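Only one protein chain is missing from this complex, and each of the others stays in its spot.
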Amino acid sequence: MKVLQIRSVSIRYVVGKKEVRAVEDVSFDVQERDVVGLVGESGSGKTTLAHGIMRLLPPNAYFKNGEILLLGKNIVKMKENEVRKYRWKDYSIVFQKSMNALSPVHRVGEQMKEALLIHQPNLSDEQMMKRIRETLDLVRLPSRVIRLYPHELSGGMMQRVMIALALINNPKFVIFDEATTALDVVTQGQILDEIKKLVKDLSLTAMVITHDIGVVSEICNKVAVMYAGRLMEFGPLDKVVYEPLHPYTKALLKSHPDFLEPGEKMMGIPGNLPDLTLPMKGCAFAPRCPYAEKICFSETPKPVEVGERVVACFKVKEVERT
Amino acid sequence: MKKFREFLRRYFSHTYGRIGFFIFVLLVIMALFAPLIAPYKPNALSDDVLAPPSYKHFFGTDHLGRDVFSRIVYGTRISLSVGFVAAGISALIGILIGVVSGYYGGVVDEIVSKIIDAFLMIPIFFLILIIVAMFGSNLFYIMLVIGLTTWPSNARIMRAQTLSLKERAFVKIARSTGESNLRILLFHIVPNGMYPVVANSALQMGGAILTEAALSFLGLGDPNITSWGKMINEARTYMAFAWWTIVFPGVFTVLAVVAFSFIGDGLQHALYPKLGGVREE
Partner (left out) sequence: MNILEVKNLKKYFPLRKFGKKHYVRAVDGVSFTVEEKEIIGILGESGCGKSTLGLLISRLELETEGEIKFRDQKISETLRLPKDIRRRIQIILQNPYDSFDPRLTVGDSLFIPLKINQIGDSDDDRRNMILEYMEKSGLTPSKDLYRRYPHELSGGQLQRLSILRAMLLKPDFLVADECVSMLDVSVRADVINLLMDLVQSLDTSMMFITHDISLGRYVSDRILVMYLGKIVEMAPADVIMENPLHPYTRILISYSPTLIKKKTRIPIKGEVQTLLSEPKGCRFAPRCPYAQDVCYQTEPNLVEISSNHFVACHIVEKEAGS
């Protein structure tokens, strides 16, 4: 069963008189039990896409095109009050630690109660406490956390609370938006392990947004690589990360020191992100691509199936050979 | 340059800022071109005593037959001077003390902080009143006294700015590349931190004008100059039947103070657009 189907989605921001093409014609599917890594650098559109799926876009953003079928329902077309019925019940999101996702003036327990009550208003106090303790257990937090305020929590604990909050209504789909980025290495590793276990134990489907390919290779089974709002490559982890086909994916990996031969130098990508307020002619990556040819500048490559994955590149055959 | 244009754009998008600036410009024109605008000399006596507003005397005449409108126009020079000089002295001293205190810290900072706290607790006007009453009421002296008693609010602002700025990366690097402390204070910290002081100074200008008016009203102002406050003081005896002698100087005083308040508001908005109101980015 397809949990998430993203079909030709385009999202734009209105800034003054201009429009920023944050997400442009992106399509991919997420199957049940998938853990999809959405990888990209700043300006890639990955966060915008994630917020779009959750219908948490800022007021100056809008869906230019496309549809998002989340658990069978078209999210894009839904009215806000309808979205609220499903959001945080069937699907939820975990934000980065540094985002002010928790209210500083309410205790953790109160916030978890609120999340429960919105979707299950008829629960008794006892049932609520039971569920809260269960969820805290899932993320390995002691129940004394219930009485604490957010500022009394360490970074790792806060992140676990956010995961608990996201899981409290038994969602089927969870987005982790740079959920481990601001944490130190050991805590990050622990939380990634916990996410892996949760996905397995609760039969969750997840999307992990990150700029760190290392994180992706730890817990994801599929990877989507985005650049300048477009999808460059999408497929199984083993293929995309260890046998990359898209020139951007290759370049991204070559800039990671883990992936070098002894004596090999890290390779940067020359050039800059294109101006997202201008309509793009041709492939978004062409100006910076070592394989680019004339066609890359005049026509936009549509994602094409190559084996188990999808690649948006005219020169895939050449890239494969190198 | 682009940043300045952006600053101007933000400033003038603020309604109050626009109004304040407009009034301010009007006052400046009145002050600069007083001889051209005023139909009479401010101290020209005439037999037309306590005449109501007319075509001949727009704002009427006072008890000595002097044209009220002309006196107001020339009085603008006094008010604006007081505003600029007093607020200027206050800003200068405040920035200096604030930046040194914040940057070097230690005992100096503790002493300065206590002084600032003390000043901010005292009702300044009464302090000024006492000093002027004891030592004399020459206009320049009044401006000086106002400046010397209102610097603490600027110092407090500048000190806070300095404390945060000195931890910034570019300040650390300036030290690392060999810039002297003096250079860092003058060229990095003050230029980056003085903006809230500028906004505060706009308000202080209004305050200085009001203080001078109050001193004059109480008879402690400079006897040799024509200020709005003095006009109000002189008009007290006649205001019951010659309203124009007191209303016009009163209105202009309020106008000037309000204009500076609005300018201060506009500056605040232009410098920190995120404080209250919709984010612009």
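Letters A and B mark the chains in the order given here, with residues in each chain numbered from 1 onward.
Operating definition for what follows: contacts are C-beta pairs under 8 Å (C-beta built on N, C-alpha and C of every residue); 3 or more make two chains touch, one makes a residue touch a chain.
Everything numeric in this text was worked out from a predicted model, so none of it was measured.
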{"item": "Among shown chains, those touching the left-out chain", "value": "A, B"}
{"item": "Candidates A:260, A:280 or A:306 - the one touching the absent chain", "value": "A:260"}
{"item": "Selected from A:66, A:109 or A:156 as touching the chain missing from the view", "value": "A:156"}
{"item": "Contacts of chain A with the absent chain, listed as residue ranges", "value": "41-42, 154-157, 184-190, 192-193, 211-215, 217-218, 241, 251-260, 265-270, 272"}
{"item": "Where the missing chain touches chain B, by residue", "value": "2-3, 168-170, 172-179, 188, 191-192"}
